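Every protein chain but one is kept in place in this view of the complex.
Chain naming follows the written order as A and B, and within any one chain the residues start at number 1.
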Amino acid sequence: MGEWFEQNGALLGLALLDGIASAALIFMVAVGLNLVFGVLRVLNVAHGSFFAIGGYMAASIGLLMTAVGLPPWASFAALLLAAVVTGAILGPLIERFLLRRVYAEESVLQLLVTFALFMILEDLQKIVWGVQPVSFGGPVALMGTVDVPFAGDVIPYNAYQVILLPVVALLTLGGLAWFLRRTLAGRVIVAVTLDREAATAMGIDAGRVFLLTFTFGAVLAALGGALSAPTASLVPGVGASTIVLSFAVVATAGLGQIEGAALTALMIGIGRSVAVTFEPELEVVVPYLIMVAVLLLRPQGLFGVPETRRI
Amino acid sequence: MRGLRRAEILIALLLAAAIVLAAFSTPWLRFVLTVALAKGVAVLGILLLLRAGQVSFGHALYVALGAYAVAFLAPRVPEAALLLPLAAVVAGLVGTVVGLFVSRYREIFFGMLNLALSMVFYSVLEKLYHITRGTDGIRVPAITVLGQPLEGSSYDWAVFAMALGLALLFGLLARAYLASPVGQALAAIKTRETRLDFMGVSPRRVLLSAYVLSAVMAGCAGAVIAMATRHVTPLLAYWTASGELVFIAVLGGAGGVLGPFLGAATFELVRVYAAATVADAWGMILGAVLLLVILFARGGLWGIVAARLGRRRAA
């Protein structure tokens, strides 16, 4: 063990840092997926597409800003702008004109509707942005690298991924927890999650809550995508792998868990990057192995509460 | 209802005759229809799961399993009559193991777990280059059919006949299964699963039986596709392929076993003409049509046919 560590310590450190960075992004998508499911009771298969479109949008806006000669730091604004534009346009459109029609339907139909949406959005990306990889490295270069001490070694790593991404994810986590537990609007959302009929009976406008929650979830996913744009080139298929990965996080953590989703994202993110480093062929399999193992032992997820079927 | 069931058989025979005629008159249609029939068989499996209120976004996994089983085994067992059952067994075994796991879950979990597993399989096919040749895929060597080393159009006819035979066989099988107590209990899972438990029936085992059957059907479909195209690639397992199966199931309608075949034939024929002109927007069109069918014509094509038959009977 000691010898292995001496040879591979730096690699392991690198893998951990990669894992933390990717966990931050997965968390942004998973927490939105979870929140939307909790409130609307619809699992949005197209949620990963918001991530992809947010990423493409960020690259486009960022490149445009550079082209018109805006200062480099403006590319950070591009990321945020892309997320808000993507989420605030697609979110209300989809909730109002599509999901609203099927809330009363059986869940298999809701799944099919969001799946159809997923097919549409995946192609839309290809039509708008093409199939060639799109990349936008500005912000990463801008922030430079930091030296991360690890096990007696020093690992230089880009500050964007090791500082900015985790900070944004933690702010999201903290902000969301504060919002849901301490503010009136947040408590209204939680009330709708727990008992929709009772909440509606108390005069809460469920339609508005649905609309805002769905849009907020879309913005979070798009923000995740926008933040990912500077770290990896965008290719078709990102939406598909993102939805499956974030579903794996939600299922492993347990439905409705926010802090649990963060820990699980970390676990799965690190698991994956360790696999990439040491056993690259296992990369894609690791998150699902973790999920399957957890579900076999705890069907309600690591942090979930078991739910008995009502009779 | 009874009249409709009898009409169903009549329509099935007419449809089969029309397909054979079309394949005779236009040789290039033969290939399209072979694939359509094979996909119809796979979609029949999706239909079984839909009856239980469940949808799998990952059934292309079993199509790909059947296809790769043929590709891997063909050099050693170059005989279609052996390869087909072997592919069915492979898909059935994997379906049993996976089914034991996923049959514990419903709705979103069921759908997404299937999707996740198919994505894993896709990337395994893609990444294990030294075994699967990655995205290049594997060529299926020449095989005999019932001991006959066929070539050219006679081989294509043989595969076509195999697809048609499978479609008829599994169509009848699915029909009998759905009318049987197990099949009826399957539909009961959708409406009141807990009552089954209180009647001493395990809903999980009922769903598992449908799942394994659907895996076998998809495996056979994959085997036929591999024999028809003579080339298998990981794309067979990609989520878009699973999405297609779900699409065809909804388009054709889940109300009867003819739905999948009506849907598959329509789908493949439209694709031949449309895909060339709108290749980039193909998925988008599928998605849009899927939405339209769900929102405005929920019974799908079979639903429309059945409603017409019903009206004529009533008149």
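General remarks:
Everything that follows uses one rule, which is that a contact is a pair of C-beta atoms (placed from the backbone, for glycine too) under 8 Å apart; a residue touches a chain by one contact, two chains touch by 3 or more.
By definition in this document, contacts and distances are computed from a predicted model.
Comparing "Sensor histidine kinase MtrB", "ABC transporter ATP-binding protein", "GMC family oxidoreductase" or "Xanthine dehydrogenase family protein subunit M" against the UniProt entry of the hidden chain yields the protein name "ABC transporter ATP-binding protein". Within the set B:Val97, B:Ile131, B:Ala176 or B:Leu292, the residue that contacts the chain not displayed is B:Ala176. Within the full complex, the residue among B:Arg104, B:Arg133 or B:Lys190 touching the omitted chain is B:Lys190.
Contact with the omitted chain, checked across B:Ile11, B:Leu115, B:Val206 or B:Ala254, is made by B:Val206.
Contact residues of subunit B toward the unshown chain are 176-177, 179-185, 187-188, 190-192, 194-202, 206, 209.
Convention: only the chains that are shown with their structure count from here on.
For the pair subunit A and subunit B, the distance between mean C-alpha positions equals 33 Å. Contact residues on subunit B toward subunit A in their complex (touch as defined above): 50, 53-55, 57, 101, 104-105, 107-109, 111-113, 115-117, 119-120, 123-124, 127-128, 190, 193-194, 239-240, 243, 246-247, 250, 280-284, 286-288, 290-291, 294-295.
Residues 37, 43, 45, 98, 101-102, 106-109, 111-113, 115-120, 122-124, 126-127, 240-241, 244, 247-248, 251, 280-281, 283-285, 288, 291-292, 295-296, 299, 309-311 of subunit A are the ones that touch subunit B when the two sit in their complex.
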